[in-house]
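Every protein chain but one is kept in place in this view of the complex.
Then we have chain A:
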């Protein structure tokens, strides 16, 4: 990581921190008639972008720094989202259509008599939060353990991550899988007793997302800066060399993969109360591919770039789908191609110095060798 990149990271963190304070202030403290007032729907929209940015930072940690192009990270995001959704469902209680104190509406509708074991404990917030991290983390551990130990890499790894998210997509569609089938989980009322409809809850969720993004960035940055991070990038660049140096490459990869999945899960958990629904479409393989595009557009192996890419692309998506709804996918494809061709280091590459740290010291290599090697 260059010093310049770190400075950009610091600016980014400060901006996020400022937003975490300013957005609630503008949304709640300024009268609606003022031009500076932020309507709650915008607060919610920006909050959603920040959750995507968390997913992007998580993906950049494994893709940018360890060369694992996961095209299944949307699954970890969605699992975190479902865990949060389950808590929110159980908070509805007797306010549901069927007013069952225990069973969520869809279970009553399906004529279920008892709460499935998987749903136990989800009325308790700390347990639900634990599951937000544990479920994606354990899936990543199991998946990573098998994939990395069998030395699956490159395109093959990307393909099986797609298969993973696709399998979950199919499962979650089934009613008897127990998570609301194709309707998913929705009609949430409140979170920790605060109404999800109120402007103050929306502002608080925005700030929580900003703080979570700062923490995700800081965690990833700390990992990259440690000797572990150096080893991780070395694995990315010359995996077998690292084995011959005595490193257990698979443990390095699994660790990064699990941390990344947990981060993605937290992003998903913050996303669900802001959009008000979680359904199987969040597992759609295309979602995971989109996340990889955000990272590529923003700049791989930069962390900040990934976050900026997620925010920028989704901003563009909101605008685009408003104006030409049918053409968004073409627009996204074109953006991806353009960035790959003209900005190999992504949007952030525009802010960074010439490639790598090579350029500043002009060295006549031939001469240097002679001087160095003459006995």
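Convention: contacts are C-beta pairs under 8 Å (C-beta built on N, C-alpha and C of every residue); 3 or more make two chains touch, one makes a residue touch a chain; residues count from 1.
In this section, contacts and distances are computed from a predicted model.
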UniProt protein name of the chain not shown, from "Cell division topological specificity factor", "Urea transport system ATP-binding protein", "Hydrogenase iron-sulfur subunit" or "Acyl-CoA dehydrogenase": "Urea transport system ATP-binding protein"
Touching the absent chain when the full complex is considered, from A:182, A:195, A:240 or A:340: A:240
Among A:13, A:108, A:223 or A:286, residue touching the chain not depicted: A:223
Residues from chain A at the interface with the omitted partner, ascending: 223, 226-228, 230-231, 233-234, 237-238, 240-249, 251-252, 255, 356-358, 361, 363, 365-366, 368-370, 372-375
